[in-house]
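For this view, one protein chain was removed and the others were kept in their places.
Now for chain A:
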Amino acid sequence: MSARLTLTVNGRAYAIEADPVARLSHVLREDLGLRGTKSGCDAGDCGACTVLADGVPVCACLMPAAQAGGRAIQTVEGLSSNGTANRLQRAFLRHGAAQCGICTPGMLMAATALLDETPRPTRQAAEDAIGGVLCRCTGYTKIIDAICDAWRDADDGTETPAAGQSVGARLPRLDGLPKVLGTEIFGADSWPTDALLVRAVRSPHHSAGFRFGDIEAWRSGQPGIVAVFTADDIPGQNRFGVIPPFADQPALAAGHVRFRGEAVAIVAGEPAAMRALDLTTFPVDWQADDPLLDTPSARQPTAAAIHAGRDGNLLITGKVQTGDADAALAASAHVATLTAETGHVEHAYIEPEAGFARMNGDVLEIQACTQAPVMDQEDTALVLGLPKEKVRVLPVAAGGGFGSKLDVSLQPLIGLVALKTGRPARMVYTRPESMMSTTKRHPGRMTATIGADADGRITGMVFDGDFDTGAYASWGPTVATRVPVHASGPYRTPHYRAEARAVHTNGPIAGAFRGFGVPQAAILQESLYDLLAGKAGMDRLAFRRLNALTDGERSVCGQEMNGAGIAECLEALQADWDRAVAETEAFNRVHTGPKRGIGVASCWYGCGNTALPNPSTMRAGITTDGRLVLHQGATDIGQGANTVISQIFADALGVPLSLVDRIGSDTALTPDCGKTSASRQTVVSGKAALLAGQALREAVLRLGNMGPGATITLDGAQLLLRDGPALRQIDLSALPPDDRGYVLSAEETYDPPTEALDGNGQGKPYAVYGYGAQLAEVEVDLALGKVRVLRITAAHDLGRVINPQLAEGQIEGGIAQGLGMALMEEYLPGRTENLHDYLIPTSGDMPEIRSILIEKPDPEGPMGAKGLGEHVLIPTAPAILNAIADATGVRLTKVPALPHRVRAALREKEAGPS
């Protein structure tokens, strides 16, 4: 039914016809076109849709339209005037409070209600005010900073650094304004008006055969339903995968499903009909099988094969070996062994997958959220039987990714509908659909033994792990390869043997998630380092400093390290460590119930693909009217690639950043910058931008016949070159443009120099590594098993800090995810498919964070820079677990350390010596 309603939004009255129980969020977005209000869950769990109703924050997704009638509704669009950010929005920009931007409107509205009553709130009040809005990127710190600073009538923090001064400047992100205004376009925010809406029929079973009934009869009985497609309708190869040799995932399953949430059919129709459609009536019969839900059962000799040809359900084994680890351990003065277990972790970006597809002539255009536009283009073309150039991918802003938006999700499905029906096709995943059907972090079951000599020097290590890669390959091969390369940690380990297996189960597909298996392995290695330090009678930080890899030494892959900054990171923690040791001892002397503890852990992480080609290409040009254009194809998922890469390019060219006009990313307009993964964009695309900037500079100087020290200025169509007294003015409009309209241009490709790994994993897997170490201080309630992280001090070696504000944002956000992994996050298929039963940290869970940025230049990285995005998450969980052990005397080897697990471990200890 529908009714006439009058809504007052941002002071304007709208008379509409709407279903009285339609969600206000839906009415605002779809009917009134106010798409600044975001939908992350439609269940009141994420708070992204927070609006003010009579000044009070509510979740618009839980407010029926009829209840909004007669109330003054305020949305993010009401905060700014004519595109000018208000004080709070400027504070968000100034402090870097928006990363991907999807939660930003909700944060702004929740904060507005607070600031209307309390213009200068305490941090605690700000934290409480945003307690119902989830953010997965920032770790909340900069959001709270911005709210508390919004009383100042200050600008957005934009400076205009002079030519050559961009790198290193604390600049707000270049793409920040639309994020705070609510005008940013995410996957669900734009669609052609005649688009069909697409929904998928998904398996409720982990493993099942299925048969369809009479689909055509069902379809024709549903007015407004235009088409139904199944595997039989797929024109190309119904098998995709991020690593082509392992491609094994059907876009629509044929006859049998391998995991809960796998799509078997898609239904397309007119939007209203599709929203009203009860998909439970779809004619499909399931015959559920007994699923294999963990690696021990999947590896049983009698276990069913999930994929033919993958014996023992083994996808791949990764291995690194050097020296004689067994002999070294046998000869060690101290040896420690542990087994650790981690669960599925959900990426929990606040934006569920969304986008649309349409035919533009004979080219299929897909506009959707992604981390890997060219891979989407290739996989979609393959599935739909199209040549690659007939698919164009236009990435929208991604509302978080963290690895899961590297794999295609809805792209081939909406592409199929557009191709077959000729009509645009739009799809927006529901929260449960997003959680059940997209990738997770690999659960790991790992055992390791590490030895040390009498002086505390590491002698050798053996690591063995099974990683649950789920139903399809996805990034399983990458995890199996990366783990053995990194499981030693950034420490000198002369004798080493590590093996990691990716094992298929009927669990969720495990793929890429910030760190590719390294965070799991680091939990085990860093726990063992604490045990060994104890056995050797050494301070735990001193033990790590003693063993830190230094330049000229070789990694476990035999690679000679250059620019290794781990020793500097650990050294930077020393003063805080000494303080924390003293404070913890003082606290524990007087308290019996709560106990405090501290822990430290390190990370290293190789940037880019492991011993595989990994190029990025950057193009830049100057038009006849003096516009300087950078074709920047690296997708910015909130981490800041748009800003950082532009900063590098501007300095390489020698112009102020404000002159750089960015295009992209768009597979038709930007060269391939590869995927946004493996902490590679600053290093690889950044280096390509550096080379492109330098090449363009050379072309400009050559044209003007000026020396290398000349300055470049653009004034309209006039290019001005100065070198001391020499001045040259060039009229660009008089020069002949090329096909792209450029009178001067450059395109450069950079592929990091790596060397293939041999059978023992020896070689040069990465050209550049980044390093870090974190100190965690925690308090544990011994009676109830509750853990609170009080403070984290994070020292990270970035080689060269391109933008300190963005770097801190990465650190704070990575720590939030690491804290979640350590203390609360555990995805259980079928049981935690929403953001209320799957818990991620809220503002109240976050500790105080202090970032220490270290610059030990890398000889290969652009201007010495190293990657950071994944590094920041790796040390957090092990540092917290080591701190819990320090506080309680019990070591948790299964995460998350939920209260019941902490208590169980304490109970075992209280039961007496074993």
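To be clear about the criterion, a contact is a pair of C-beta atoms (placed from the backbone, for glycine too) under 8 Å apart; a residue touches a chain by one contact, two chains touch by 3 or more; residues count from 1.
One rule holds in what follows: contacts and distances are computed from a predicted model.
According to its UniProt record, the chain left out of view corresponds to "Xanthine dehydrogenase" among "Quinol:cytochrome C oxidoreductase", "Iron ABC transporter", "tRNA threonylcarbamoyladenosine biosynthesis protein TsaE" or "Xanthine dehydrogenase".
Within the complete assembly, A:Lys786 is the residue of A:Arg457, A:Arg492, A:Lys786 or A:Lys909 that touches the hidden chain. Note that of A:Asp153, A:Asp278 or A:Asp715, the residue touching the chain absent from this view is A:Asp278.
Of the listed residues A:Pro64, A:Gly534 or A:Pro857, the one in contact with the hidden chain in the full complex is A:Pro64. Only one residue in the set A:Thr832, A:Thr876 or A:Thr893 touches the chain that does not appear here, and it is A:Thr832.
Interface residues of chain A with the unshown chain, by the touch rule above, are 1, 3, 19-21, 23, 42-44, 47, 50, 53, 56-59, 61-64, 66-67, 110, 128-129, 131-133, 204, 275-276, 278, 280, 783-786, 788, 823-824, 828, 830-832, 836-837, 839, 841-845, 898-900, 903-904, 907.
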